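To start, I am sharing the structure in question, which I have written as structure tokens.
Note that this complex is displayed minus one protein chain, with the remaining chains in position.
Up next is subunit A:
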Amino acid sequence: MTNRSSRPWYLAPYYIWIALFVIAPIALVVYFSFLDLSGDFTLENYANFFSSTYFRMTLSSFWYAFLITLISVLIAYPTAYWLTKTKHKQLWLLLIIIPSWINLLLKAYAFIGIFGLYGPANQLIQFFGAGPLQILFTDFSFVFVAVYIFIPFMVLPIFNSLDKINPALIDASRDLGASQWTTFRRVIFPLAINGVKSGVQAVFIPALSLFVITRLIAGNKVITLGTAIEQQFLVTQNWGMGSTIAVFLILFMIIIMLLTGPKEKGGALNGKAK
């Protein structure tokens, strides 16, 4: 990731950028989290966070983010694997990425139409003889749309790491008598684990703080930490509490980064294999 031998002045813009747009905002968020409504110092926001409402909200955010990530991996891994085998890799990859160029709101509104009582999804269900189902504003629709939105971010890193594997290694494994499954388990999977990890980071972390589609697709029946932050800032104007939730969100993200970071066992194994 970093090239320490490069001359330091090249890095100046990078450091300025980091200071202005990463460190300063985070410092401000932490600062605001210690302020109450009238701008005085308080720890009450933190005490509030551990009240039952926010605690359960955190649990439910994690649960949905976990579901979304798991389903994304289950779909993205075979897709990425298949992609590496196809002739026109770049074309297929482009087709998978293109939906992510479309604005999130547009996609959400499209799904409102698709999942509606008179939308195509229900027409299909009725074609097979079942009555119209309530699809929109359910847990299912929420997870479905979230997975749809995040899939490209999961496919890309997995594809990249699978594609980088030297085919000679797989041939060697076959020559030494390993079955297809063993080859996958002992060679391909460990070599591509870092791709999965970056994919998990790219999906799990934003999934924790989704808020547009919780309203449009889940009808506010799914509440995530992102919803709560939006509300504290825009409606309640309690920037202190909003910042406190944001601080915890940042902490959770750091923990997840550490858990899925390259220093893990899998990463070392990968390094050895190189």
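Throughout what follows, a contact is a pair of C-beta atoms (placed from the backbone, for glycine too) under 8 Å apart; a residue touches a chain by one contact, two chains touch by 3 or more; residues count from 1.
Heads up, the rule we're going with is that contacts and distances are computed from a predicted model.
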Under which of the names "Phosphoribosylformylglycinamidine synthase subunit PurS", "cytochrome-c oxidase", "Spermidine/putrescine ABC transporter substrate-binding protein" or "Hydrogenase 4 membrane component (E)" is the non-displayed chain listed in UniProt? "Spermidine/putrescine ABC transporter substrate-binding protein"
In the full complex, subunit A touches the hidden chain through residues 37, 53, 56-57, 60, 112, 116-118, 134, 136-137, 215-216, 219-221, 223, 228, 231-238, 241
